[in-house]
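Every protein chain except one is present and positioned as in the full complex.
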Amino acid sequence: MLKIAPAPRAALAERFRHVRALTLALAAPLSDADATVQSMPDASPTKWHLAHTTWFFETFVLRDHVAGYRLHDERFPFLFNSYYEAEGRRHARDRRGMITRPSLDEVRAYRAHVDDALLAALDDLPDAARELVTLGCHHEEQHQELLVTDILHLFGENPLEPAIWPAAPKVPVAMPGPIGWIDHAGGIVRVGHGGEGFAFDCEGPRHDALLAPHAIADRTVTNGEWAAFIADGGYRDPAYWLADGWAWVKAEGIAAPLYWEQRDGTWTRFGLDGRRPIDPAAPVTHVSLYEADAYASWAGARLPTEFEWEAAAQAHDSHAGNQMDAAGPVEPRPAAGPAFFGNVWEWTGSAYRPYPGFRPVAGAVGEYNGKFMSGQFVLRGGSCATPRGHARACYRNFFYPHQRWQFTGVRLAKDL
Amino acid sequence: MLKIAPAPRAALAERFRHVRALTLALAAPLSDADATVQSMPDASPTKWHLAHTTWFFETFVLRDHVAGYRLHDERFPFLFNSYYEAEGRRHARDRRGMITRPSLDEVRAYRAHVDDALLAALDDLPDAARELVTLGCHHEEQHQELLVTDILHLFGENPLEPAIWPAAPKVPVAMPGPIGWIDHAGGIVRVGHGGEGFAFDCEGPRHDALLAPHAIADRTVTNGEWAAFIADGGYRDPAYWLADGWAWVKAEGIAAPLYWEQRDGTWTRFGLDGRRPIDPAAPVTHVSLYEADAYASWAGARLPTEFEWEAAAQAHDSHAGNQMDAAGPVEPRPAAGPAFFGNVWEWTGSAYRPYPGFRPVAGAVGEYNGKFMSGQFVLRGGSCATPRGHARACYRNFFYPHQRWQFTGVRLAKDL
Amino acid sequence: MLKIAPAPRAALAERFRHVRALTLALAAPLSDADATVQSMPDASPTKWHLAHTTWFFETFVLRDHVAGYRLHDERFPFLFNSYYEAEGRRHARDRRGMITRPSLDEVRAYRAHVDDALLAALDDLPDAARELVTLGCHHEEQHQELLVTDILHLFGENPLEPAIWPAAPKVPVAMPGPIGWIDHAGGIVRVGHGGEGFAFDCEGPRHDALLAPHAIADRTVTNGEWAAFIADGGYRDPAYWLADGWAWVKAEGIAAPLYWEQRDGTWTRFGLDGRRPIDPAAPVTHVSLYEADAYASWAGARLPTEFEWEAAAQAHDSHAGNQMDAAGPVEPRPAAGPAFFGNVWEWTGSAYRPYPGFRPVAGAVGEYNGKFMSGQFVLRGGSCATPRGHARACYRNFFYPHQRWQFTGVRLAKDL
Partner (left out) sequence: MLKIAPAPRAALAERFRHVRALTLALAAPLSDADATVQSMPDASPTKWHLAHTTWFFETFVLRDHVAGYRLHDERFPFLFNSYYEAEGRRHARDRRGMITRPSLDEVRAYRAHVDDALLAALDDLPDAARELVTLGCHHEEQHQELLVTDILHLFGENPLEPAIWPAAPKVPVAMPGPIGWIDHAGGIVRVGHGGEGFAFDCEGPRHDALLAPHAIADRTVTNGEWAAFIADGGYRDPAYWLADGWAWVKAEGIAAPLYWEQRDGTWTRFGLDGRRPIDPAAPVTHVSLYEADAYASWAGARLPTEFEWEAAAQAHDSHAGNQMDAAGPVEPRPAAGPAFFGNVWEWTGSAYRPYPGFRPVAGAVGEYNGKFMSGQFVLRGGSCATPRGHARACYRNFFYPHQRWQFTGVRLAKDL
């Protein structure tokens, strides 16, 4: 994110407006109450996402780079700082759902205030500040995806299982055929962000990686295949599971992906359009790393490393595939042909650790990525809830191995 | 509650309308979000109180006694049953805050629907059903008080500490003088509900109790006296505390009543009108039984038993004092002269256990009180948040010894 | 305990020797490891019981009343103080099982040292100190019972389920007939300790209590009756249970008394002589207050109050019945004729609270009972593990309502 040339001013304003508008559109169907409640410590209220992304621009751009700017509300930094220790004390993460006030409308007014101030200042911002605007847009895109998955989780906790949007029309598709394998002879490949365009700090430096001979699947695992795994006792045999995963299965009583329930003998899933039968042809989603790894063991395969994935994905268009273009009931859909982007984030077997030569940037925004580099696994590719254009071949998403409320799925790999 | 003569129909309708209206008035200042969030497992969202009290009438009166009544929404019983095991499965108590839908307006519509149906049916209801309407009104009054204290707790969790109502004008009062003691020579007294008017099942049967010679204070402990207890190290010396209380103090880091904070050397409290300095002349409130007991030890006294309290209170007017007449920023206020009702619920030293001959009524409403008779202590008197007319000399409130989000306070007693 | 005339010196020495010898005899079958491990926070290691009872004499008699006495080991008070806050910091209760050193032999040496010093000093002790020796003997008897039940719990945690003692020979007995009821017309009775002989402070002051007309069972509930309760679904129907009890049943998966397991269709129990089939004629034991209360509800009865129990028991010999005379595999046995003492401690429906006029004694020994007077229920009578002579009609034992590793049982009562 630091070596990018600042975007031209007009393009940046347009980009900023577009990003900010999509966030509001995603929140449009929500009531004040919907936008306020926190369903679990991992998730945040929509209102918080709306305000925190605004706080980011207000703090790192307006406060730091616009002379005479006055905070919209002096009490908001305490409420809407996420985890930046350098920015001082902040509200406890697991109590974000207590903030019934300011209201959703007041938070929208906060957004409008900051939008106006930022757009008014944009032409005069120094390069460093415009870089931060660009960073803030990418940051907000990340929160757009979280907003969607957090709202899905909240509605999933409501016994009424309300739909957030009406279902999209179903397009009939053929069941995908057997997995095809893309072979790689191994050797040195070039990975990581190369300096063109924006990237987060953790995506670089660009460097060589050495791959062993392997093959990677040409599609992700489907719901139908997952149902076969369940039917074969996959969740009941510890032989397939990592030890931590098996402990998690037993402690939490895990027996299927998140949001799956068997009703009258049929597997259903809860989604943004309510509860419906699973589509056996669509990619499975809402599985943890533990489940992904167990499935791979059961299938006689393994997960790809992040660099095996990146090497294969470099040949594909990161703007293609089922990604989020607008607010609505996104969900993974059957794909035609090899696709490495969209539908589901793909668990890799790689721990989220720094690349050779990685060094966080100075100051509060340096807390963006580096401090999370323990205990998490890398996911690659982007999902149906990722704003189109946000992902790229070198993009590194990361979550803890038990987490599964994101649109996470599985692509297999194997040694050659 | 079961031996009462059913109220005349017109009076009952009036009573029903009045109770239902006050509940709505209490919720009036709240947004949908305010009414949805649950701040802790002990507390419930306002929306839940609004719906649960309605469910009570719908279930036990309309469903059971009005032919052809159709439920307003078949999914609501699962959501709004509180703890009646006989009424089937229900939503987990600590997940009540997940119910962002139905909205506050939809819950108000539910109330209106049930109100209309009940008032339409009232003239034809059998006696047993009218008794249940009476019970339902008393039940709703209990929830009115909980609604107020639960909202106070929620707003207290918000770092912005918003006021729910503007402050009431302060009337200057003199500091109360030293505690006066009301002596009692001991002997048999008659306690418990005597058959006139409504009472909950746990208040009876009326029976004899034997008192030892004792004295009971003519007022409750004030904020000023409590500040002296703190200043004297009362929260730091285990000698004053029950063992369970001391463990609680250490585990929770307790050092003052709930909502008290020292700011710039001054004790303040959070209330329905926001954060303000404590009034040293007003009764202390938001203290646990553990704190009440420790204070009494420090003061060389003890808590009264529930029958000592009742014997003294029988001479007083249970409709007098600082009780809730309307929605607004209720809080304990300095009292002039002996008062046993209003301001604060008074912890007694009596465990909440059944009276001789107590037998729960049959059916689901029999779960009302009896099953809670372990681990809790009796409180007597009524508070500033108790709807006027709800309390009486034989009324038994009960909470666990660590709980203190109700308007709870302390009256001393001693052996003679 | 404080107003008793001090025992004559020779009798006190004999008493002291006897008590101290029984404790050692109880520990005799145990290895150093057996005596060191703590099976749960509620229980203590045998070694700790051996040392703590010794610390009591060393601290309150030798240190405080014998000039020139030097502590056996200056580090022991920190390890072996139980809960006397006034005696300073102490080792955390739930870490008592970490103390592998001093060894069991070293603790025995500590006992011998203190025994010798105390017996040497006894003739010259002032009255107050001799009262403390008497108190220490009663204190040690309480720990003898805890030692037995704690060891039983530890051995029950061992999958090998070793026996501590060989089984006692079984004497054939007839099944007890139906419960007989002892009627009481109600009225004032005199209860509490009357000043003759030793009693703990919580047993007094002696005072009047007012009883309602009632009947109390002439024997406790048997294993056979309890098996019928289980077979009738007693553990699966919330209607019988206190709310806290039902929450406990569900959280802990409770389905039978502690130590019961069904093997090949037969109910067995683990005891000091290993695992054996239950004796249907013997009193049920190892049940919690919650279970006792649920059983009573199921049986259409209730638990007696502590004063109903005491009034009935006053006519019986507190030295009779199945109580502990020597080390060995004690267990409840079928009784012939009404018996109020021995076999099992009987849960009453009375919360453990102070009597009118109760005041703890000054100083550290004043922490003996008063500070535990919240959250617990009174048990009466004494058990097969109570040293004979320890219990009396006014004796008050107390435990939390979920605890059941003591020899606890159930006697029914009902209103007349």
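In this document, chain identifiers A, B and C correspond to the written order of the chains, with residue numbering beginning at 1 in each.
We take it that a residue touches a chain if its C-beta (ideal position, glycine included) is under 8 Å from a C-beta of that chain, and two chains touch if they have at least 3 such contacts.
Small disclaimer: the values here were computed from a predicted structure and weren't measured.
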| item | value |
| --- | --- |
| Contact list for the unshown chain, restricted to visible chains | A, C |
| Contact partner of the left-out chain, one of A:P45, A:P77 or A:G245 | A:G245 |
| Sole contact to the chain not displayed, among A:A10, A:A25 or A:A86 | A:A86 |
| Touching the absent chain when the full complex is considered, from C:R70, C:R95, C:R236 or C:K250 | C:R95 |
| Absent-chain interface as seen on chain C, which is shown | 31-37, 39, 75, 78-79, 91, 95, 97-104, 154-155, 157-160, 162 |
| Absent-chain interface as seen on chain A, which is shown | 83, 85-86, 188, 207-210, 212, 214, 238-239, 241-246, 289-290, 293, 302, 349-351, 353-354, 356-357, 371-375, 377, 401, 415 |
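Please note the rule applied: only the chains that are shown with their structure count from here on.
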| item | value |
| --- | --- |
| Distance between the centres, which are taken as Cα means, of chain B and chain A, whole angstrom | 46 |
| Chain B-chain C separation of Cα centroids, rounded to whole Å | 38 |
| Two or more partner chains touched - positions in chain B | none |
